[in-house]
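Can you keep this structure in mind? I'll have questions shortly.
Rest of the complex left out; these chains stay put.
Lettered A and B in written order, each chain numbered from 1.
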Amino acid sequence: SIQSGAAGRSRADRDRTLAMPATRQLAREEGVDLDAVPASEERDGEAFVTPADVRSYADAGREATPEGATLPTASAPE
Amino acid sequence: MVMGDVATGTDVLVIGGGPGGYVAAIRAAQHDLDVTLVERDAYGGTCLNHGCIPSKAFITAADLAHEAGNAEAMGIHADPAVDMAGLAAWKDDVVDQLTSGVEKLCKANGVHLLEGTAAFKDDHTARIAHGGEGQGMESVEFEECIVATGSRPLEIPGFSFADEPVWASKDALAAEAVPDELVVVGAGYIGMELSTTFAKVGADVTVVEMLDSALPAYDEDVTRVVRSRAADLGVDFQFGEGASEWHETGDGIEVVTETDEGETASYDADKVLVAVGREPVTDTLELDTIGLEPDENGFLATDDRARTEVDHIYAVGDVAGEPMLAHKASAEGVVAAETTAGEPAALDHQAIPAAVFTDPEIGTVGMTESEAADAGYDPVVGEMPMRASGRALTMNESEGFVRLVGDGETGFLLGAQIVAPEASELIAELGLAIELGATIEDVASTIHTHPTLSEATMEAAENAMEQAIHTLNR
């Protein structure tokens, strides 16, 4: 489903983000800024971004972009 | 608490002062509970007095003497003489430092120490029989009780530990002389550690094992490394044979074995070490008084708070089941103690590492490849042979490997098997990795110091990702 908002995704805006190395690599591969990814977890009060967070943020971004729009999306009829 | 002549009262009574019991006692006292620890023999239990610690002291000394005597290739010429009585005295000194440390730590944390054998009198009272005849009795009333009575070595028919030539591991670790010929019955971890050690200080060692391999709990290719090194040291393996009896000969003993097919063989020896396993100690406790019964293996069943079926009675350590390891005992001791203090602790650890201090060492944690497959994962495996490790070569010890097992789908690290020098230390990183839910890629992307053995862990992770630098990727 296409999300609301100009970018199609809500953007976090932190200056420090906790994530394990493989998650940081995934963010680079997906071309997203880790500090912008909404975190689903917290570790001792600090945002902790998981691979799933990165994927869903990237997916939302793709769906919202023109290139993404040309791809079949979840809202398209089966 | 008022110490009385007849009965004293305590919040938490801990029975047994091994790594399960003393850790539980200290932690409970740290939560300001009134804690009494009863030990009938020696603080530190099997581990400090007759197990982990003395065996590792013997291994250090045997390794040093053996390595120095076999280092011509490195330009070192030495012909070390091992004075077993001197070694035993040093080992005793190490044990004394640690056990008196345990005593001091207990006292410093406010734990009351009682010497004697505890048995249940009723739901909230234990009788403490002080050592020796006529030394008297004492009763202790408790709110909650942590049972940490440990385990003892199994005897086999025909071999009584009361007979002088028959050694339990404890006797081997008190040896003041090296037997010329030693037969070891059982190739489990205790049998393998001690066989290697005695071979290194000059004994002629024969290992008799009923099953068809050494360290049957481990993967074949892990144990192969250890077995072939032991064979190089002159250890003679006799698989598929069970020890049935022993006799005095003129100048020593002979140990008779039998196969499943009834074939017998016999081996000359000066001593025979029986290391076929250990059984939980519950018979000292009069458990029926409180309505508790061991399970079919003799263990006290517990929940994830280390609580037995009787609500205010906990059991930790060897008496509470496998794995019978000191660090498992301590981890359970902590949880039992926290629970008595009303803290929300639980035995929810993802993995319990284990080590065998053979040559090379073995360190394992989590699942093997086949265990992962059985559990429904599609495992990926990465390996690094130690002969490709710069550090291992500079240590002149390049046998073995590091193997990591991950979930092929998500990349999560599921387990590790290491057979390598310092495997007991290397496994720590992987225990933490599993505990934290790390992936194979997380391990591969962490910078490891050069030149270290721990780099092999990173390389094994990269190998699983098919991008290893120092090995060829399949």
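The rule is short, and it goes like this: contacts are C-beta pairs under 8 Å (C-beta built on N, C-alpha and C of every residue); 3 or more make two chains touch, one makes a residue touch a chain.
Just so it is clear, the model here is predicted, and its values are computed rather than measured.
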item	value
Copies per chain type across the entire complex	A x1, B x2
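Here is the rule we use: only the chains that are shown with their structure count from here on.
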item	value
Centre distance in Å when chain A and chain B are each reduced to the mean of their C-alpha atoms	47
Residues on chain B engaged by chain A in the complex (per definition of touch)	411, 438-439, 441-442, 445-446
Chain A - residues contacting chain B, complex	20-22, 25
